[in-house]
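Here the complex is missing one protein chain, while the rest keep their positions.
What follows is chain A.
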Amino acid sequence: MIAALELGLIYAVMALGVYLTFRILNFPDLTVDGSFTTGAAVAAMLITNGVPPLLATGAGFVGGMLAGLVTGLLHTKGKINGLLAGILTMIALYSINLKIMGGTANLALTMQGTLFTPLADAGILDTGLSLVILFVGAFLIKLVIDWFLHTDVGLAAQATGDNEQMVRSFGVSTDTSKILLLMLSNGLVALCGALIAQYQGAADISMGVGLILVGLASVIIGNALVGTGRGIFITSLSVIVGAVLYRLIIFLALDLNFDPNDMKLISAVIVVIALLLPRLIRRRTPRALPAEPTRSAVIAGGTQ
């Protein structure tokens, strides 16, 4: 149970990355399936070669940013559809990740010290204290994201996902905003990959498969809890909660003797339910609908 919560808090870093593209930029970015493994591969390879774990983890973050840069350039400068740009980078990363890992599909970290070794040595892992430490870590990253989104650059990036025509008319390059958010997002996803590899003691070439669903599920579950239209602080906090809840659901499913091979199917079903449920609930209780728009708004075509 505690292990599931620990995993959830680590995966929250990835979910925060997906939140940046999926919610802020309105861009379902499939790069994450590849960049997650990139982060894991880079960190694992460097740690194996004696690089300090902290530095190796940072290098994983940079690796993810480069992946995001490629997707961003394909989409903005190459004018390739966003989904396709993500898929292209994701597929290409499979080969690149194998190269990073020296041609092997699995790179074990059992012999090396990792970021989690001090915690394990002190007997903190798998206790309530480890949860506090991991939560503080995830929360600090969330605070950095909150801060970034409130800077001049961040506001322009938020508006890019909201109304491109408007931000361009105020001199913002929407291409730059998109590339920036994609880099930051994939950097976080890769950072999470680097942490997971160290936590589980191995980097695996297929560890990122289907990860986008985990990210989406976390964001959607979290946001559904607090409702839309909340401020950034609450919304990004809900993403962390969503990531933990997702892990709990998976944990309970395994506890109920579901076949581990069915986990991807379960993930997909969770996302579908999380997407459909709010709409079904709203249809049942018409009073929960927002007030009718005013006449002038209707004339103005002000539907969102």
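What we mean here is this: a residue touches a chain if its C-beta (ideal position, glycine included) is under 8 Å from a C-beta of that chain, and two chains touch if they have at least 3 such contacts; residues count from 1.
To be clear about the criterion, contacts and distances are computed from a predicted model.
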Which of "Putative ABC transport system ATP-binding protein", "MaoC family dehydratase", "GntR family transcriptional regulator" or "Peptidase M75, Imelysin" matches, in UniProt, the chain that is not displayed: "Putative ABC transport system ATP-binding protein"
Contacting the left-out chain in the complete assembly, out of A:Lys99, A:His150 or A:Lys264: A:His150
Residue ranges of chain A at the interface with the undisplayed chain: 148, 150-156, 158-159, 162-163, 165-174, 229, 294-297, 299-302, 304
